[in-house]
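Note that one protein chain is taken out, while the other chains of the complex remain in position.
Take a look at subunit A:
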Amino acid sequence: MSEPHELTGWGRTAPTVAATIRSDAAGVPEAVRRAGARGLIARGLGRSYGDPAQNAGGDVLLPVPGPLEVDATAGVVRVAAGTSLHDLMVELLPRGLFLPVTPGTRYVTVGGAIACDVHGKSHHVAGSFGEHVVSLDLVTADGATRTLGPDRDPELFWATVGGMGLTGVITRAELRTIPVETSSMSVTTTRLPDLDAAMAAMRSTDAGFTYSVAWIDTLARGRSMGRSVLSQGEHATRGELAGRAARHPLSPPGRPRLAAPRRLPGGLVRPATVRAFNEAWFHKAPRHRSGEIQSIASFFHPLDGVGAWNRLYGPRGFVQYQCVVPDDAEETMTRIVERISGQGHASFLSVLKRFGPGDPGLLSFPMAGWTLALDLPAHPGLATLLEELDELVVGVGGRVYLAKDARVGPARLREMYPRVDDFLAVRRRVDPARVFRSDLSRRLEL
């Protein structure tokens, strides 16, 4: 069962058409064997901003949720790769379990989270998603299912973690969980007047929190450049809860109640509206407050409250620029924020976070240092600014995140990811005919 579909990433840019196939784990080897000349790629819930889950003229395998098995004593969960983190949390939380790494949205699949080696607010403590995978099943180009883990064919495992789906189709994974007493968070919020203060605060206080991220106003200039609201937290204990939350300490996250309308014009996200929003948001935040109780959903996934919020950017879509620079390149991060605020491109609350060390993933994004992520309306004029930012990032040995990227070229990628050749060697070993292809792999010559 396949039919042509126009697909884009979350940024709704660069649409291409592929034949979509829906198949559960049992049907994947057959779909892989039948892939045509333009290959096949697995798609999750389409939350990557760019083109990794598109395959122009080829096949795209859509996710199918499957059985889920929780082993509470071992603290692990075995899931079908097509399961969303939302569905997984709905099962885990009532049992007092949670995932050690959750990205900014629950609407990604387990397979996608591994293929992008996603990270979250806990990166400085817990690392990225791939570090909590005990094992995974991968259907490779020959149609065989291989079980991999950090101790079973580690080379292929670490090419698959962060490998953007180009080593095969992940069909199942066993993940480590962490115990939690409640589904609430105890949150400390600190308003910081500029970038230096924000970075200093993260340097000095991050170690005291499992979760930490700063929302940064990249439109503020002058003395307020880089002003931020730092949000840090821990899982709340039962003793911290009162009222309704105390009576239902382990309630799962809900579905979004609002959704953006289907057809919105372009131009809603423009410097004037964004500036006003950022201004209001900064001043709404308390100077310093600790012990505030928030739900898991509002602490980790504030944007999941509005369905399809990507439509706010109108028909031309948007790009997210997420880069990381090493720890000692604070000055470069300052120059990056300067460059962005100087241009006055409309960017809603951007995110600044301090990463812990990276993992062995050959194409994994995180490295010890500073990461900045911002959304920008797609516009041809953006190319020059982003090229300049790339230049700064590469100059200090940093990189951009492939799950967000929709625009760099093959040469730039090789400057950013020194282990590309190792990745390609693994790819030649397991997929010599290049069955697994995507728009991203064509764009980046992977």
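The working rule: a contact is a pair of C-beta atoms (placed from the backbone, for glycine too) under 8 Å apart; a residue touches a chain by one contact, two chains touch by 3 or more; residues count from 1.
As a convention for this text, contacts and distances are computed from a predicted model.
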Among "Response regulator transcription factor", "Cytochrome c biogenesis protein", "Electron transfer flavoprotein alpha subunit apoprotein" or "Decaprenylphospho-beta-D-erythro-pentofuranosid-2 -ulose 2-reductase", UniProt-listed name of the chain not shown: "Decaprenylphospho-beta-D-erythro-pentofuranosid-2 -ulose 2-reductase"
Just name the one of A:L45, A:M89, A:M225 or A:V319 that touches the chain not displayed here. A:V319
Return the single residue from A:H345, A:R407 or A:R427 that touches the missing chain. A:R407
Residue among A:A26, A:A144, A:A259 or A:A383 that touches the chain left out of view: A:A383
Omitted-chain footprint on subunit A covers residues 4, 6, 11, 13-18, 38, 50-51, 55-58, 316-317, 319, 378-380, 382-384, 386-387, 406-407, 409, 439, 442-443
